[in-house]
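For this depiction, one protein chain was excluded, whereas all remaining protein chains were kept in their positions.
Read from first to last, the chains carry the letters A, B and C; within each, the first residue is number 1.
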Amino acid sequence: MFAKRTDLALEARELWQEGAGRTGRLPGVKAGRQRLEGYGVTRVDILDRRGEEALGKPKGTYFHIDLASFFQRRPDFFERAVRAVGTELRALLPAEGPALVVGLGNPAMTPDAVGPLAAESVLVTRHLLRSMPRQFSGFRSVAVMRTGVLGTTGVESAEAVAGLVQRVEPAMVIAVDALAARRRERLCSAVQLSDTGICPGSGVGNRRWALDREALGVPVIAVGVPTVVDAATLAADLLEESGQAVEEDALLRGHRGLTVTTQDIDARVRDLARVVGYGINWALQDLDIEEITALLS
Amino acid sequence: MFAKRTDLALEARELWQEGAGRTGRLPGVKAGRQRLEGYGVTRVDILDRRGEEALGKPKGTYFHIDLASFFQRRPDFFERAVRAVGTELRALLPAEGPALVVGLGNPAMTPDAVGPLAAESVLVTRHLLRSMPRQFSGFRSVAVMRTGVLGTTGVESAEAVAGLVQRVEPAMVIAVDALAARRRERLCSAVQLSDTGICPGSGVGNRRWALDREALGVPVIAVGVPTVVDAATLAADLLEESGQAVEEDALLRGHRGLTVTTQDIDARVRDLARVVGYGINWALQDLDIEEITALLS
Amino acid sequence: MFAKRTDLALEARELWQEGAGRTGRLPGVKAGRQRLEGYGVTRVDILDRRGEEALGKPKGTYFHIDLASFFQRRPDFFERAVRAVGTELRALLPAEGPALVVGLGNPAMTPDAVGPLAAESVLVTRHLLRSMPRQFSGFRSVAVMRTGVLGTTGVESAEAVAGLVQRVEPAMVIAVDALAARRRERLCSAVQLSDTGICPGSGVGNRRWALDREALGVPVIAVGVPTVVDAATLAADLLEESGQAVEEDALLRGHRGLTVTTQDIDARVRDLARVVGYGINWALQDLDIEEITALLS
Partner (left out) sequence: MFAKRTDLALEARELWQEGAGRTGRLPGVKAGRQRLEGYGVTRVDILDRRGEEALGKPKGTYFHIDLASFFQRRPDFFERAVRAVGTELRALLPAEGPALVVGLGNPAMTPDAVGPLAAESVLVTRHLLRSMPRQFSGFRSVAVMRTGVLGTTGVESAEAVAGLVQRVEPAMVIAVDALAARRRERLCSAVQLSDTGICPGSGVGNRRWALDREALGVPVIAVGVPTVVDAATLAADLLEESGQAVEEDALLRGHRGLTVTTQDIDARVRDLARVVGYGINWALQDLDIEEITALLS
């Protein structure tokens, strides 16, 4: 059968529930909802091997913050989003120690630019703490890395990050990346946080280029924003909705390398990358949003 | 009925032919094929009002240069593509007089960046001819304009171009833009040239912001590269292929503002923009490709 | 004698005063100082032909806002700078009517990027007022133009602006540009406002490419930030200070095309461009600084 693609744990759970005859409880997975700062947050915990296999994602905690209402720009929408992301991020991060923030993806391709754009809003303090430790004693040490694109570096992101981790010796890595959603309604409308790191490809299989605790030796918190839908997945959903049996080969053949995205992605990716960058500062440093703005200017 | 979207005359003709009971000849339209420099070229002439209505595009000549084989990078693929584009462009352009090349679109959004990227490869000579007329007497006067994005200028492209045309008084405008294809196989795989100018929106209806001879007072040659497929059009085709009746409302509602594009669009758009820029130089100036490269460096 | 270069009226006046035997009053020029929002402001009025000849600048009012203390980042330094620039700008601008803001200069060259960078912080409203006049009735209509670089357009900035002015029909043009200072202490440390427009080259001579009321038919307010010192001017000052007679030819020969700038120019130009952009919004729209930030995000 054709496997619909999603990087969101929330959607992986929905896909499982849609499966034929799956009326019971999903074994090895726990989920719950709450509201935070006016936004809906769904928490999915993958508890064991059964959960990993059912959802195709590694064991750990996933927060899905629904920011669909962000773009209605109601009062304090930005500050509330930053606090919502920051609060859940703080729940996943070690309480102290230096951090390395990694912006993954290609800054020249809007749907892939979330990581490098978010990195622009992160307060970089490591060099200041080294040269003026007394003056900056109130700050957490933060370094930032942009991994670039394989075709222009020849180096896998995971290799490059591992190299820098050995030198910088952070207590945690925060890796920001663009994700694929299954549902087009979720494009540029959510942030997913997890303590599982990033495993390129299918999740639990390909370990070679993983960016996770096992590979890097420190906790890796992943922060992702869904910016594309795989075209074959969109097509499969469309055909199913209209009562069609889906032929896997035709789907994959006809949509290889195609992705679906929104036309206003440029502004939305920029906005959400700023929410993520500010949220990271909010979680790591003891600063409110106006202070962050003043320090970034 | 749901109107599938395409900016390509070739595809508009295909859509007409697919129409129920349309077995006969398409009235008011003439078409023919040839090979040029190893690439297939289809010429579509819309001859009169009947042709305009059938294809939803203004009267004129359209060349569709199929560059699908470009990315196999066979010997001289770049030079041959430049000559193919340049040859057909020369067929549409006035034989002499100064030219204004307009790069339409947003340089920060890859699928929309064909125009500004092509502009980077165009030899700009107008200022040189004014300051050193004797030394540059062998060149055609060429000025270049990048129109920017409505949201950051407040000015429609057509207004801005009309303003500059009044000052620069070119004998022709060459307007480069990104297009929407209906078929995903045509993404970043073709160049369309036409002598009709550009009419944003539905083609023959909305004249307000047209970039054409009527609006600008000089011939306007449009050069376009298909870089996106409208997601609703993709969905409609998919459902039809699987024997479904297509409900227009559902399609439009569910896919508003979504577009489909290829993952490797960054490199492909860059390559084809260079083909277009070089093709314009080839058509306007009496230079071969090595000479163009030397002058651009 | 070697003519030291400055685009600042304040410095032109200083140069006159340094002239041999010039102990008396400068005829045709009036000057005065005040403090505004914690920053020093010098106003120079060139009243007539005698003043024009003495200072080599066209008749009009010049405000020089000294922002040297900006980079000490004392409380509210940014807001105060915006209000200082905005207040004096409002004194020079027509009270109402649509505005066209022009960002002159090359965005890829930091010392020349003030204009395009400031343009990024200007609220663009013209298109919104046209499509939703009722909703945006509280805003002044503002359009923005980036002129680009002669070598990549073939068109002089003044020609391009004149073309757009004919189409957009603003009641005023605000032209933002980088300036040359004589004194290195003034690099990236001041903003000059004037109601004279911009006259490239020596000021009162070369009228061909002027961006002023005579050329455009509407008031042209110039906003400039000094970002470079001409190297020959620096050398001449240095030799004079050390009691040397300055040989003009040697100076000009040895320093042609060289400019002096600060190493931290990147951050400073970005900061001052934002002050200028916000100051323009403050002067044109009835908004405070937080509202501007919210609208720009």
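Please note the rule applied: contacts are C-beta pairs under 8 Å (C-beta built on N, C-alpha and C of every residue); 3 or more make two chains touch, one makes a residue touch a chain.
What you see is a predicted model; the values in this text were computed from it and never measured.
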item: Sole residue of B:D7, B:D177, B:D195 or B:D271 that reaches the chain not shown, by the stated touch rule; value: B:D271
item: Residue among A:T42, A:T125, A:Q192 or A:N281 that touches the chain left out of view; value: A:T125
item: Interface with the undisplayed chain - residues on chain A; value: 119-120, 124-128, 141-146, 148, 150-156, 159-160, 162-168
item: Contact set of chain C toward the excluded chain (per top definition); value: 106, 108-110, 151, 184, 187, 231, 234-235, 238-239, 242, 244, 254-255, 257-266
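Note that only the chains that are shown with their structure count from here on.
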item: Chain of greatest Cα-centre distance to chain C; value: A
item: Inter-chain centre distance, chain A versus chain B - centres from mean C-alpha coordinates, in Å; value: 37
item: Whole-Å gap separating chain A and chain C, where each centre is the average of the chain's CA atoms; value: 44
